[in-house]
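A single protein chain has been omitted from the complex, and every remaining protein chain is retained in its original position.
Here the chain labels run A, B and C in written order, and each chain numbers its own residues starting at 1.
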Amino acid sequence: MGRRITIDPITRLEGHGKIEIFLDDAGAVENVYFQIPELRGFEKFCEGRPVEELPRIVSRICGV
Amino acid sequence: MAKLNLALYWASSCGGCDVAVLDVNEKILDIAAVADIVLWPVAVDGKYADIEAMEPGTIDVCLFNGAVRNSENEHIAMLLREKSKVMVAFGSCAVSGGIPALANFKERDEVLKRVFMETPSTVNPEGVLPLTRCEVPEGTLSLPEFYKYVHCLDQVVEVDYYVPGCPPTPQRIWDVVQAIVSGNLPPRGATVGATEKSLCDECKRIKQNKKVKRFYRVHEIIPDPERCLLEQGLLCMGPVTRGGCGAQCISANMPCRGCYGPLPGVIDQGAKYISSIGSIMDVQSPEEVESLLETIADPAGTFYRFGMSTALLRGANR
Amino acid sequence: MTHHKIGSVMVIGGGVAGIQSALDLADSGYYVYLVESSPAIGGVMAQLDKTFPTNDCSMCILSPKLVESGRHGNIELITNAGVEGLEGEAGNFTVKLRIKPRYVNIEKCVGCGVCAEKCPVKVPNEFNENLNERKAIYVKYAQAVPSAYAIDERYCLYLTKGKEKGKDICKLCVKHCKSDAIDFDQQEELREINVGAIIVGSGLSPFNPKDMRNYGFGVFPNVMTSLQFERLLSASGPTGGHVARPSDGKTPRRIAWIQCVGSRDVAKSGNAYCSSVCCTYALKEAIVAMEHVHGRLDATIFYMDMRTFGKDFEGYLERAKYEFGVRLVRSRIYELNEGPDNNILIRYASPEGDIKLEEFDLAVLSVGMKPGQDNEKLAAALGVKLNKFGFCQYPNFNPVSTSRDGIFACGAFQGPMSIPRSVVQASAAAGGAMSVLADVRNTMVQKQEKPPEKDVAGKEPRIGVFVCRCGINIGSVVEVPAVVEYAGKLPGVVHAEECLFACSQDNQGNIKELINEKDLNRIVVASCTPRTHEPMFRQTLRDAGLNPYLFEMANIREHCSWVHSDNSELATQKAKSLVKRAVARVALQEPLYEISLGVTQSALVVGGGVAGMNCALDLARQGIKVYLLEKDVVLGGLTRRINYTMDRRNIRDYLRSMIEEVQGNPLIEIYYGAKINNVYGYVGNFITTGTSLKGDFEINHGVAVIAIGGREYKPVEYLYGKDPRVMTSLDLEEAIAGNSQMVEDARNIVMIQCVGSREPDRPYCSRVCCSESVKNAIKLKEMKPELNVFVLCRDMRTYGFFEGLYQRARKMGVIFIKFTQDNKPRVEQVQEGAKTVLRVTTTENVLNLPMVIDADIVALSPAILAPEDGEEMAKLFKVPRNEEGFFLEAHVKLRPVDFNTDGVFMCGIAHAPKLIDESIAQGKAAAARAMTVLSSDNLVAGGAVSAINKERCSGCRICVDLCPYSAISFNEEFKYAEINQVLCKGCGVCTAACPTKACSTRNFSDEIIMAEIEALCN
Partner (left out) sequence: MENFEPKIIGFLCNWCSYAGADLAGVGRMQYPSNLRVIRVMCSGRVDPTFVFKALSEGADGVLIAGCHPGDCHYTDGNYNTLKRIPLMLKVLEQFGVEKERVRMEWISAAEGSIFAGVVKEFTETVRKLGPYKRNGLERGGKVG
């Protein structure tokens, strides 16, 4: 069994992310998993809101 | 004097609060001069593992922004709480749920379904939804659990101070930093970086006794820039919202959106607003009331725009 | 001979008029004996369901007054009593009363009602107009004051069959009364009472139509009187508010009201006068019936003239017609017949002249008002003259006086009148009594010494809980010991016990002892409703040196044991919960203090007409400095244009002597040519500035009375101003009085009514014009019997005793022709040779043919308009006006001369059009009401009122306009709102509206209500 490298969190970008890197016995990358744990659901909760609200709601998707 | 250890974290948020901290501009250097930043995902490197390795109390102050939407948010909140002497709920999301908490009007499963199966850009014929645990050949991967509710920070950990705003204004942030550095902090539990009076106190507009015959949506009229917006029928949240923001929206001829949260002692900003504007509606008969109410497009979404986590009625997942 | 004066007054009659007089006097420093012939006060008003023209609930507005008179420290209720004789003179009378035994001890009776439940004797319930039955031991009605039961000696088995023979029969009431209140040993008592003045408000008796056989009352089951119908409508009446006809209990779908039953009727009932109120009450009953009867209801009113002459009555008529679809048929009904299914058949002549036969499910007889049953006896005992109809005969221009000095009259004792007018008269009569006794004010009232108050600030709550069994009322349903045990464990409670009757005298002693012994600082009593008992318990706390506001009740009787008697377990559970709420609340209550303010002992009267002058004089007679502002350079107002009254009293002499008296009174300072610039302050302490012929003025005054009169409408109709022969009725009156040649030469005089009144843009009746025209018509006929006088009118509104004048005018040959609003008369100039003829054309209402009159004079009856400067005055004094510009009273029924703004009153035409006597009465009433403020040096205000924390107020101004009492003002300099503690009534609307929690209502704060919610929910 090789090594597992976890980068948590990945930084200096907008959003939350985690990278899991699996190395084989030789130390080469065998597999990488990139996980995005962040979900807020703007797609859903914007539904039914007055249209003039949307520019001011969706600007909160990313403030960076 | 030893430098302070400062952590800034974002949970379920947009990063606007972090950017607002940067908006103190060159003063950021002054912050750096007095504090070591041990965690600030948006700007500096630093891993959860480093935090976990710390002794409790290592962090002097943690400015925590963002709501608690999932188990990771909660976990980090608890972690930072353990390691921090002072925990600050920073920005509307941490204080009262903020914009992400509008999701509390919807059911959790509806959100997942919409995002992962129904949006036009999604192709997901098998209907796969994220799992908290996933077995892969290399072992187990995990994702945080997406909670039913969006919580605010003090619903999961003890909070020492609250700094409201979406985002807090740079001037107020600087005031807070100065207070922290000088140790000149108010009693625990206080809201800092905002005033004890409502926005109306800061608002320069001419106010008269209030009577409203109908409400307008912001695109329906161009309001008189001198007069109180509420008196002109715009649903300005100013009366039920703390001041301290410098009345920025008002200066742009837009009604207050309520991001600085309710006044001290008010337990439900939206309910209070209903009570207040219900009093100034200039109609008498039930029929007139009904047709006046028709002119309010989305009362709950408007009145609880930033406060759904703290709303007495909890929303759709009830 | 000079007697020393007595500072107490006897008010005879406990109806709304008597109650108002008693309260005004008691609030102004006189001790009052309120004498009522039945076992409870309330009078006819207590029987009514709704009251016109507001349709508000009669009991809702009367009941607070009942309770207030019942517990007023300076009002002594004497029920079951009548006057036997009178000696003495104004200032010092001795009244002999005969007081019949009640056989129930008022002090002991707790009103539980077990006695009535057990009593085996059923008798007709007079309060419900005999529509159902009550027991021989009874309480007159649910909200009765005093609330104690009484035994009807005419029916009681023991009293009728046992007592004399010494036999112990029945006495079930004695057996079942847990509070030992039944007392068969009570004897009739003769009591002599010394008083300084007397007010008679002995009310009315409804006309009993049983002898009018043509209407079949008492024969046909579905013919009832309007008062019976009123009981049928009442939610607390025999049917619980369901309109059910007597024959079969079915809901009637066709109801007919027959007007003028026992009124305007010389032939059958002998009552020639108009009862004044029946037209409007019939409209009310029709409207209310429609609201009660779900589904369709055809309401028809058969009438002669629709006399909706009072303030806002005309609008009420319009609503009845157009909004509710009440059908009005102008036809005098002579007879009712019974058809199939006990239906009522009515034959009538339609306005088109056809004879119709119509079937109704129910017929209501709008019965008139007769003098009270005992009025004749009472008047004889008092030595007071009655008029030919048996109502009070009052001296000229003294509408609330009687023929005997020191005895005043009010309400229906004087004649048929509506509730608002009765209340005005009642206040005026109180004012009359006050004038007689001005120098002995505050000599008989009782003042109590109070022990010093304990300081509870910052102390932990030490709560005492007393759970009442109320005999078996609570105890038989709620498990009281369990509640006591539960209460004892609640946070803050240091003492809990049960009591048999929490309200009993000995328990008050017990509470006081425990407060001291256990250092209790808050008290909860779990018993009955706080609406009746809270004041008493508060007094107990105060007597024990505890602030009275540190008290709360849990209503475990009305809201628990009585309504859940079928489930003891649930009731006990609920009682616990209610006690928990009270305890949680009381722990947070704070001691409240009433503040005492100085009162400037002077009055400002604005307007020097008859109303204003009467008010000023009444105030001056009571030693009050009066500043009388008149915008004109002479006094007298509109009355200067009137030469004689309808009953031929000499108004000129009256006005002259009144002006002389006003000018000669050293306490009255007159400002002619006065104009107000500003008014500052509040009740007790106003400052008014302005200018007058004397120069600028600044007046300090405690109260203000607005009496700025009204003005005459200048017609644009009927060639007025275009032909000199067209004039107003006042012009005609002047022409008659001045013996003008025009009148001398005239052969045909036409009067046209409702010019500018009862029109879409002025939808009110000007009230006086019909009588004014009749007066002129009679005068003309007396001068020149051969003269043709035509009165063109819509309805002839000669209400009350003026009906006699109307009848007289008709007898003298005055011709009355009806027209309708959509078919008005035409007045035109027609050239006939060299002559320009003034031609009036109208439709003759009987023949339905055009009728042409060439008139020598056309006299128009113009509307009376609201005063020109009304708007300005409204702004200055912050008082409201109605749509027509007349001032809006605080409450149509109960505070007809008050404004909602404390310390400001109104009288005269500025309130609404009215006759001279009515203006005089209103002027006097305003003076009496003003005296309730001015009678003491201090004004007590505060208590459970609202306050704004200016540190928290952000100046949004949401609250400012909400307050109906104008108690909230905005400080422009510092940008915060302020509440005047003197004006605030504590409703808490502003607290709910305040977005910043700057505003709080004392002892109704958010925190307290939240604590109550938590206590009840968890």
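Here is the rule we go by: a contact is a pair of C-beta atoms (placed from the backbone, for glycine too) under 8 Å apart; a residue touches a chain by one contact, two chains touch by 3 or more.
Model, not experiment: these values are computed from the prediction.
Novice: Give me the visible chains that the unshown chain touches, in label order.
Specialist: B, C
Novice: Out of C:K574, C:R794 or C:H911, which residue would touch the omitted chain in the full complex?
Specialist: Looking across C:K574, C:R794 or C:H911, the contact with the absent chain belongs to C:K574.
Novice: Hey, which of C:E558, C:E734, C:D854 or C:E868 is the one touching the hidden chain?
Specialist: C:E558
Novice: Of the residues B:D18, B:D60 or B:E74, which one touches the chain left out of the display?
Specialist: Counting the whole complex, the residue in contact with the absent chain is B:E74.
Novice: Which is it among B:Y48, B:F105, B:Y260 or B:F306 that touches the chain not included here?
Specialist: Reading the full complex, the residue touching the unseen chain is B:F105.
Novice: For chain C, which residues reach the chain that was dropped from this view?
Specialist: Contact residues on chain C toward the absent chain are 49, 54-61, 63-64, 142-143, 234-236, 240-241, 529-531, 555, 557-560, 562-567, 570-571, 573-574, 577-578, 581, 890, 900, 944, 962, 964-965, 985-989, 991-993, 1001, 1004, 1006, 1009-1010, 1012-1014, 1016-1018.
Novice: Identify the residues of chain B touching the omitted chain, counting contacts across the whole complex.
Specialist: Against the missing chain, chain B presents residues 68, 74, 105, 147-149, 151, 154-158, 266-268, 270-272, 274-275, 277-279, 281, 283-284, 286, 289-290, 293, 296, 298-301, 303, 311-318.
In this section, only the chains that are shown with their structure count from here on.
Novice: Counting C-beta pairs in contact, which comes out ahead: A-B or B-C?
Specialist: Most contacts of the two pairs: A-B.
Novice: Round to the nearest whole Å and give the separation of the Cα centres of chain B and chain C.
Specialist: Averaging C-alpha atoms per chain gives centres 57 Å apart.
Novice: Using mean C-alpha positions as chain centres, tell me how far chain A is from chain B in Å, no decimals.
Specialist: For chain A versus chain B, the centre distance works out to 21 Å.
Novice: Under the touch definition given earlier, write down the residues of chain C that touch chain B in their complex.
Specialist: That would be residues 952-962, 970, 975, 989, 992-997, 1006 of chain C.
Novice: Under the touch definition given earlier, write down the residues of chain B that touch chain A in their complex.
Specialist: 10, 12-19, 41-49, 69-70, 72, 98-100, 102-103, 105-106, 110-112, 114-115, 119, 130, 136-139, 141, 143-144, 146, 166-167, 217-219, 257, 297-298, 301-302
Novice: Can you name the residues of chain B that touch chain C in the complex?
Specialist: 196-201, 207-211, 230, 238-240, 243, 263-266, 272-273, 275-276, 278-280
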